[in-house]
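All protein chains but one are shown at their positions in the complex.
Order of writing sets the chain letters: A and B. Residues in each chain are counted from 1.
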Amino acid sequence: MSEITIEAVPERSADPNAPLLEVTDYRVGFKTERGLAKAVDGVTFRLARGRTLGIVGESGSGKSVLNRSIMGLVVSSNQIEEGSITFDGTEIVDTDRQPFWGNRMSMIFQDPMTSLNPVMKVGKQIGEPLKLHLGMDKKQARERATELLTQVGIPEPTRRLDQYPHELSGGMRQRVMIAIALAGEPDFLVADEPTTALDVTVQKYILDLLGELQRDREMAMTLITHDLGVARGRTDDLLVMYGGRVMEQAPTEVLFSAMRHPYSEALLESIPTLDHPKHTRLNPIPGSPPDIVSPPPGCRFAPRCRYAQDRCATDLPELVSDGNHHYACFYPVGTEAGAEALQTNIERGQTAVGLRVSAEGRLG
Amino acid sequence: MTTQHHSHLEDEEVPITFAVEGVVADDMPAEQFVTRKTLGWGFWVSIGWLVAIITAALLAPVLPIPDPGVDLSSDVGLREPPSTEAWFGTDALGRDVFSRVIWGARISLTVGFAAVAFGMVFGGSLGMLSGFLRGWFDSLTGFLFLTLLSFPALILAILMTSLLDRTLFTICVVLGVLGVAPVGRLSRAATIQFAEREFVTAAHTIGAKRGRILIRELLPNVVIPMGALALLGMAVAIVAEGGLAFLGLSVEGDTITWGKMIADGSDRREIEDAPWVAFFPITFLFLTVLALNFAGDKVREYFDVKEISV
Partner (left out) sequence: MAGTGSAHLRDDPNVLLRVEDLVVEFKAGRKGTVHAVSGVSFDVMDGETLGLVGESGCGKSTTAKAVIQIPAPTSGEVLYNGTDLAALKGEDMRRMRPEIQMIFQDPISSLNPRRKIRDVISEGLAVWGDAHGTWSQDRIEELMIAVGIDPKYGDRRPHQFSGGQCQRIGIARALALDPKVLICDEPVSALDVSVQAQVLNLLEDMKTRYGLTLLFISHDLSVVKNVSDRIIVMYLGKAAEIGDAEELYHRPRHPYTRALLASIPEPAPTVDVHEGDIAGELPSPINPPDGCRFNTRCPHADDICFTDEPIMTQVGDADHFVACHHPVDVTIRT
């Protein structure tokens, strides 16, 4: 059996208060036949130990590409990376991140069906990072694996060690995946839609579990989700992405209580909630997410925005900062400029890009 | 500046590189940015070769080439190397090799095509029916396929050719029969795979009868992997004919096939004295098989990609 060797593990930095992850103007593009697809177009954030950053977005927002690229999971030889990412003081853009995997940074994925090796027993899969990163031998690894399975709440852990993934339910598989991800004791965890494919009762369990484990280990975590409810309850800071760009960025409660970006607002308004009586007419966002190879000039969201003015179709808004609340919009929600913009659109019956606006300010 | 925009009722038209709008969709580049694959220049070169050889074969009677059976020893000589009078030289009986290669193409390509057609029609339909109907019919055809596959192809071919008159027709049938089981299994697997998709259930809920579902929903989808297989199958059949010729079991009489030419030109004396007699049919066989394999592969790749990337 061949040994997997890893290069020298990067040193932990001396300063415990420095943010673990510093991402500055990070861009990721893919060369395609039609041109450069700007999947991530300028993202900046800081993540400290023990904190959770939520990244919310839909298809094409770039949320998955962002996180996988930070991890260094290059999937295409056509990928271009620009900008800066410092992990614990070390610049990692355009480098091979393999030495970090498992022991410094780790990832859990969305689909528990396909993320585990179907022909390897559960115990062995958890054992690999233990032997590799913590230098354990077979016996120690087995003991520790049992501990880990108990920590993630799997009943009869010793029996599970010798089972194959297909013998476990979806929720259990997800827990095994968490155990594997945490076995190497990483400082940073990327959770990519970890509960999307799970039932709602299992989802709650898994999210509770992740929160607990994070607190115990002082891990930094990014939680990618499309579910605003999950984002609200489980994150400290929030990043809302659309078309590869950051639309709004703030501590979670601030973002929800003083929402500034029309996309965030529209997203929240389009979701049915339990408070609404039955048969409530929903407020969908018309249209579809943008083409990231040749996006429309100006604000990416303008074609679907009820506040859109002429300027929005030509100029690209940069992030404006209001303390630790950042948003990229010329006519933000809850501001005078925004209110005027909406009023203008209501009066003329349409937005600057031709979307019909009703008298109540709804689209269509 | 205002941009044209469709009415709110419509979604924008979606370019091909668009990601799947799905909760479980991965906005990962592999899926998102795979643009439409072209078949590539290699494919077209292969097709070009095949078209050329087929055209030459079809036009053989009217091409300005010598009769392939005529002894040219008086003009050119026996076992003469390639020259301006005989481009590929002459063989042991003074016959023009170039002409024989062209005429041989007629038979070899016919065998390739007919054998595959036989396999596709019988194997393909049996496979589709068993994949769609399942149950006892599926078990029965499964048993049939298994039996056919259990015979070493060579033994089966020898058996059949020794029992039958070795005409062009029977050779095609023999090779066709050998193709029935592999084709059948593939078409069965493809049918099952597509039959599990929701669009087939949808056709059912619409009230379409089973026959209609088989023809209108499944067949257009199954045809794609079958088509790719057909090109590869032709290659196999042509080579198989060559194999039979080596055993002296190919088409009887004066009929010219590449296999027979290679067989004739391959005994010790011929190879030493007149290597071109075997060399040219071998080259043509090789190039044709290569073209078929390459084209078949490209077709499969092209349609696979279209399926996966939405």
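Criterion: a contact is a pair of C-beta atoms (placed from the backbone, for glycine too) under 8 Å apart; a residue touches a chain by one contact, two chains touch by 3 or more.
Since the structure is predicted, the reported quantities are computational estimates derived from the model, not experimental observations.
Per the touch definition above, the residue from A:Gly72, A:Pro186, A:Pro262 or A:Pro286 contacting the chain not shown is A:Pro286. Touching the missing chain, out of A:Met107, A:Val230, A:Ala302 or A:Ala328, is residue A:Val230. Across B:Trp44, B:Phe199 or B:Phe286, the single residue that touches the chain missing here is B:Phe199.
For the chain left out of this panel, the touching residue among A:Glu58, A:Asp192 or A:Glu248 is A:Glu58. The chain not shown here touches chain A at positions 58-59, 155, 169-172, 199-205, 208, 226-230, 232-234, 266-267, 270-274, 276-286, 288-289. Residues 6, 9-11, 13-14, 16, 18, 20-25, 197-199, 201-209, 212, 216-217, 220-221, 224, 306-307, 309-310 are the ones on chain B that touch the missing chain.
In this text, only the chains that are shown with their structure count from here on.
Each chain gets one centre point, the mean of its Cα atoms, and the points for chain A and chain B are 48 Å apart.
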